[in-house]
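Attaching a single structure in structure tokens format; questions to follow.
Here the complex is missing one protein chain, while the rest keep their positions.
The letters A and B name the chains in turn, as written, and every chain counts its residues from 1.
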Amino acid sequence: MRQVQGVRRALAAVVAGMVLAGMVRPAAAVAETIRLGAILPLTGPGAVVGTQEMRGIQFAFDAVNAKGGVQGNKIDVVFEDNQAKPDVSVLSFNKLVDLQKVPMIFTGYSGPSLAMAPLATRKKILLINAGAQSDKLRNASPYLVNTLPSTGDEVAVMSKYLIQQGKKTAAVLFENDAAGIGGRDDFLDLFPKAGGTVLAQEAVQFGQTDYRPALLKLSAAKPDVLYVVITAGMVPLVQQLKQMNAGFLVAGTTFMADPAAIADPASNGIIHTQVQIDAPPDLSTAFKAKYGDDMDFFARQYYNAAQIMVTVIDKLLTEKKPITGENLHDTLFAIRSFQGLIPMEFKSNTATVPIGINKMENGKDVTLLKVTAE
Amino acid sequence: MVWLQLLVNGLVTGAALGVVAISFALIYATTKIFHVAHAGVYTLAGYLAWSLASRGMPDLVSLLVAILCCTVVGALIQHQLYARLERRRATHLVVLIASLGALAVIQNVIAATYSSNILQFPVPWGSRVETFGSVRLTWTQILTVVLSVAAYAGTMWFAHRTILGKQIRAVASNPFLAEITRLRPQRIYVIVVAIGSAIVALPGVLVPLDLGLQPYGGVTPLLTATIAMIAGGVGSITGAFVLAVGIAVLQNLSLLVIPGEWSIGVTFFIFVIFMLFRPTGLFAKAR
Partner (left out) sequence: MDFLYSYIILAEVYVLLGLSTNLLVGIAGIFSVSQAAVFGVGAYLVAHFLMTETLGFIPALVVAAAACIALNIVVTLPSLRVSGDYFVVTSFGIQLLATAVFTNWTNATGGANGLPGIPPPDLFGLPLESTGQLVILCSVAMAIGGLAFWLLMRAPFGRLLRAIREDELAVAAAGKNVLRAKVSAAALAGAFAGSAGGFYATFLSFVDPSSFDLDASILLLTMVVVGGARTLAGSILGPFLLLALPQVLTLVEIPTSIAAAMRQLIYGVLLILFMLFRPQGLAGEKL
């Protein structure tokens, strides 16, 4: 009997749970508010990156709303925390789309983005990724748009440059996740094609800041250059490199350009490719004043992505079209070229942007040369 | 000579990990609680010290205040949470879940207060390098080894030479008997968790001094330390310390033969096999 009673109670609670889950923040009926969504890792280890991405979006829309919004329409972003997990992302996606009726969602991290991609195709919801660089994101869905090039483009530019500089042997230090492995695979492919040899490779775990063992092993291979594909924990990395007194050149991707690492004297001489996305000084100052942190690469990327959405929404409103995922998607490709923090062109789902090679010198990140990847 | 530097680095990491392991071992052997929230206390220590140091406090004062605060937090967790659960005769599993809850609270208080960014200590002297032959060590690393070994020695002395230490070991080996002799196990438990928390605050500050602070960064060291404690044999402080050093050295040196992405997997594989053949640990006393 007890068991039967328990089952009945369970059923009641299940129903209650569903009702609770269903009444989550009903969409507010304010006509002039345009509601968008963002699904990012805001707690857990991925929050290092996710929080900055959230701030970038928030900062951009706060500025727009302070000026009265887009043609008088305020923009409201509903942030969902996915802890970088794919199943939570799918749940959040359905919640935002079903209950909040959002036409587009900002996403980051390749796993969650790949999990949401088929849903985006089916429901015609625009997904904007401005942080993850996995090659698989290029063709995951027509509705998944990447505002930064995949690592391949950056690696190609750097490989060519390194060979020109006479650096013919390399070792790779990569993060053992989608971003790092993608970058490593590109480098293993493109550096030899440019005429170089990869002597060794070594992985570190995401967020694990003791790089010494890996660095020691790699430096034992005596490479001309160490190629680094890591997304977080730059300051410990540059410090440990300096402490090793390594004889090789250190080269990296856009991820290298952590403001705190650039400011650290240990980073002198490090070169890296850079998606040319710079925040004007007054913008970064305002950002730092508001959040107490530097406006890093991810914050700039999502600030820029938010501005692209503002441009697209503005055009839709002018044309008096409804703001749906499909219209946002079509209009984005109709506009094609954007001038935000960075000139950006959408020839495909992945933006073409200028890439530069920068060198860190005395607390500054100096541009050595600029190229636009094919 | 890469292996020598790897070995030395492993010893440094292992010494700090060893202190985490002995602090956990002390608590676990006495209270039998799987105190996961210990990882939170460990993380908290670093953030407290960082707050003080970046406000211009002398480094030593920051360290001492952090240790003091952690002692209080540890005592509170035992007194307000575990003791209540014990009175309600909660099972191990329930206590474990409650401890996970406490860990979530501590981690997220930190994340909400300090943001999730990796923070660096403002101590320029820390990354100065000394060279011993072909081995290079930073001041932070040297300090870590010295203080960790001191903490180990201090704990051994405390457990075996002081009256309180003997009382703790008495409660650990038989709480019922201890109760009869008026040792009041519950009081001892609070003291033990407080002491364990004070000890763990030391690596909690020293490790981030070298590698930076992250709000969710305490779990991996605690997990590795737990494994060291179990493999070393519950109740053996030396076992926990030695095994922690051993694991860290193994993880460092294993890079010479296998790629780094497999080093964690291989370490735990060895551990699982080890547990099958030596289920009570390396340094276990006869039971």
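Just so we're on the same page, a residue touches a chain if its C-beta (ideal position, glycine included) is under 8 Å from a C-beta of that chain, and two chains touch if they have at least 3 such contacts.
Here the structure is a predicted model, which is why all the values come from computation and not from measurement.
Peer 1: Report, in label order, the displayed chains that the undisplayed chain touches.
Peer 2: Result: the unshown chain touches A, B.
Peer 1: Among B:Leu7, B:Met57 or B:Val109, which one touches the chain that has been omitted from the display?
Peer 2: B:Val109
Peer 1: Tell me which of A:Leu91, A:Ala221, A:Leu283 or A:Leu317 is the one touching the absent chain.
Peer 2: The one listed residue touching the chain not shown is A:Leu91.
Peer 1: Per the definition of touch given earlier, which of B:Leu6, B:Ile230 or B:Ala244 contacts the omitted chain?
Peer 2: B:Ile230
Peer 1: In the full complex, which bits of chain B touch the chain not displayed? Write them out.
Peer 2: Within chain B, the residues touching the omitted chain are 34, 81, 84-85, 88, 90-91, 93-98, 100-105, 107-109, 111-112, 116, 223, 226-227, 230, 234, 261-262, 264-265, 268-269, 271-272, 275-276, 279-280.
Peer 1: So which bits of chain A touch the chain we can't see?
Peer 2: For chain A, the residues touching the absent chain are 3, 6-7, 9-11, 13-14, 17-18, 20-25, 42-43, 47, 51, 54-55, 58, 79-81, 84-88, 90-91, 94-95, 97-99, 110-111, 114-115, 117-118, 123, 134, 136, 140, 176-178, 180-182, 291.
Keep in mind that, in the parts below, only the chains that are shown with their structure count from here on.
Peer 1: Report the inter-chain centroid distance for chain A and chain B in whole angstrom, where each centroid is the mean of the CA atoms.
Peer 2: So the centroids are 35 Å from each other.
Peer 1: Could you please specify the touching residues of chain A with respect to chain B in the complex?
Peer 2: 43-45, 47-48, 50-52, 176, 201-205, 207-210, 212-214, 216-217, 219-220, 232-233, 235-236, 239, 242-245, 260, 266, 291-293
Peer 1: Using the touch definition from the top, list the residues of chain B that touch chain A in their complex.
Peer 2: Residues in contact with chain A: 2, 5-6, 9-10, 13, 108, 111, 115-118, 120, 127, 129, 136, 138, 210-212, 214-217, 220, 251-252, 255-256, 259-261, 264.
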